[in-house]
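Here the complex is missing one protein chain, while the rest keep their positions.
Chain nomenclature is as follows: A and B, assigned in order of appearance, with residue numbering initiated at 1 for each chain independently.
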Amino acid sequence: MSPWRLAARRFARNRPALTGAVLVAALVLAALLAPLLTADPLAQPDPVRLQNQPPSAAHLLGTDPYSRDILSRTLHGARVSLVVGIGAALLAVTLGAGVGLTAGLAGRRTDQLLMRGVDVALSLPRIVLLLAVFAVWEEAPAAAVVLLIAVTGWFQTSRIVRASVLSLREADFVAAARALGTTGAGIVRRHLLPHIAAPVIVSASLDVGNIILLEAGLSYLGLGVRPPTPTWGNMIMDGKDVLFSAPWVALAPGLALVLTVVAFNLAGDGLRDALDPRAAA
Amino acid sequence: MSGPAPARPPLLEVHDLTVNFSGSDGVARAVDGVDLTVEEGETVGLVGESGCGKSVTALAILRLVEPPGHIAHGSSVRLGGRDLLALGAKEIRAVRGNHVALVFQEPLSALNPVLRIGNQIAEAIRAHEAVTRGTARWRAVEMLTAVGIPDAKRRASAYAHQLSGGMRQRVLLAMALACRPQLLLADEPTTALDVTIQAEILELLDGLQRKLGMAVLLITHNLGIVAERTRRVYVMYAGQIVEEAATEQLFAAPAHPYTEGLLAAIPRLDERRDRLQAIPGQVPPATAWPEGCRFHPRCPHAWAKCGTEMPPLLEVTPGHRARCWLVKEPERRKK
Partner (left out) sequence: MLRFAARRLAFAVVSVAAVVFITFLLVHAAPGEPMLGTPERALASPETMARQRTLFGLDRPLPEQFLRYARNLARGELGESFVLHRPVAAVLAEAVPNTLLLGGTALVASLLLGLAIGVVQAARHHSRTDTLLSAATLVLYSVPVFWLGLVLLLVFGERLHWLPVSGMTSAGLEDRLSSLGRAVDVARHLVLPAASLALVQAAAFARFQRSALVESLDAEYIRAARAKGLTERAVLLKHALRGALAPTLTLAGLSVPYFLAGSVLVESIFGWPGLGRVAYDAIFARDYNVITATALVSGVLVAAGNLLADVAVAIADPRVRLDQ
């Protein structure tokens, strides 16, 4: 059996991991179907009389200070979180893998230069930089958020990939391929990529949850994707002002965040255990 | 320690010891009904290839088998007549390192890398004797001197990675012998070392054994080591004892084809070989012991019965037993 099939089997046998994967799938589905399932998240039926209503049959999760339906906003908010979380994780991993491969395969001087740069980049306070950029960038679309989070988040992956490449470069099967006259690109594609794929997938999947939390933090501060587009972060910000009188406003998006991040972390832990059985405790 | 059977119970008496490992691929019986005895002051060999269950046997004697492994019901391990398997957690701890000590194969991994070696010896002493920190430390230095470590006082504050392989094995010996145990379980004590250092360590072990009057169960894959320093030998294969005999007897007239194979593979003085090239095939995994005699797939003499019926330990001569149908049907032996 191929190692990938084996990993899939291990993952399928891991109940928490499977739960996480199912939850992620359900969340993606809910985000996709949000417009069909619920009302307009921006509609303000009656800002005066219908504001901060507790949960009821008409509004299952209640309404917010602008009389908007919290259930609808929570489902729509999933879109930003998922797009940013998954998109930025994928982009960051691609960047990291690219730099890591380059550093591992290029000469000593390129390697040194890149890795010193990564060392410095890793010691930068990411949040301060992001705050500065987004504060400057009045209306950042989700794509910009994805880009900026990815650009400030690939450093660790590049280290992992470079380390794998360096250890594989001396491996027998790579030497054999080289001796057989396989070209550099061929070696990378046929021999290196399959081996670095596992750590890269693990690192990406474990990163999604953190990125979702980061995005939520930014939009809680009113940065990034701006109101009135619902994000869980800016929904919690709306709820903060009425925390004591209408706690449900901040509760629903917060619980949605926890659930989503738990789901990704469960699935990510499961992927790690499945792809690297030695690391499983 | 020769002569007629002593009136006292033997120092160590292992009876029907069975250790199971339950995993996702089913239950593996790593040790299967092992019987062995060690008399006071005696050196006994336990020989077999890696994976035959000899290390698990040593761990099981001190109840150090960790989950998913567990010692099966009906096993018994008696030390001076006392059943170790029936002891409480506190009582078995009082035996470990005190009456029975264990020396491990790989000295670098058996020493804690972040604790000073003197400390690691002293804590063994303090686990069993009510002595002050200072006394324990002083005795640790004394032990280090006894195992031939020069400048022991200074070396006591070294860490394992600062010592050579031979030095580390000496430290492990000092740690094991710190409480003057009656029995030392030495699991491949020299395998990780260079040949010359191997000889030094074994010589040291012999000397210390005479001085302390302790018994040693010498566990090894190397019959050559056993030949010179044991009175009796057990040969283990696939979780079972397959032959037991006085050492001279075993070397002169081995009864089990596996033992014959091991003897043929002994490295001669002028070359060093670790692999037992004389026996074709490999030890089967513990999850899939073969039917019948477990050695039959590799045995040059095997016939139909060997593949279906497991032979018991059959007496060859008094004190010499082998788990092989050839004992009963010697005419089946092929030349």
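In the analysis below, contacts are C-beta pairs under 8 Å (C-beta built on N, C-alpha and C of every residue); 3 or more make two chains touch, one makes a residue touch a chain.
Please read all numbers here as calculations on a predicted model, not as lab measurements.
Colleague: Out of B:P113, B:P150 or B:G281, which residue would touch the omitted chain in the full complex?
Modeller: Of these options, the touching residue for the absent chain is B:P113.
Colleague: What chain B residues would touch the chain not displayed?
Modeller: Touching the chain left out of view, chain B contributes residues 59, 62, 64, 66-67, 93-98, 101-102, 104, 106, 109-115, 123-124, 127-128, 159, 161, 172, 175.
Colleague: At which residues does chain A meet the chain that is not included here?
Modeller: Within chain A, the residues touching the omitted chain are 119-121, 123-129, 131-133, 135-138, 209, 213, 216-217, 220-221, 233, 236, 239-240, 243-244, 247, 250, 254, 257-258, 261-262, 265-266, 269, 279, 281.
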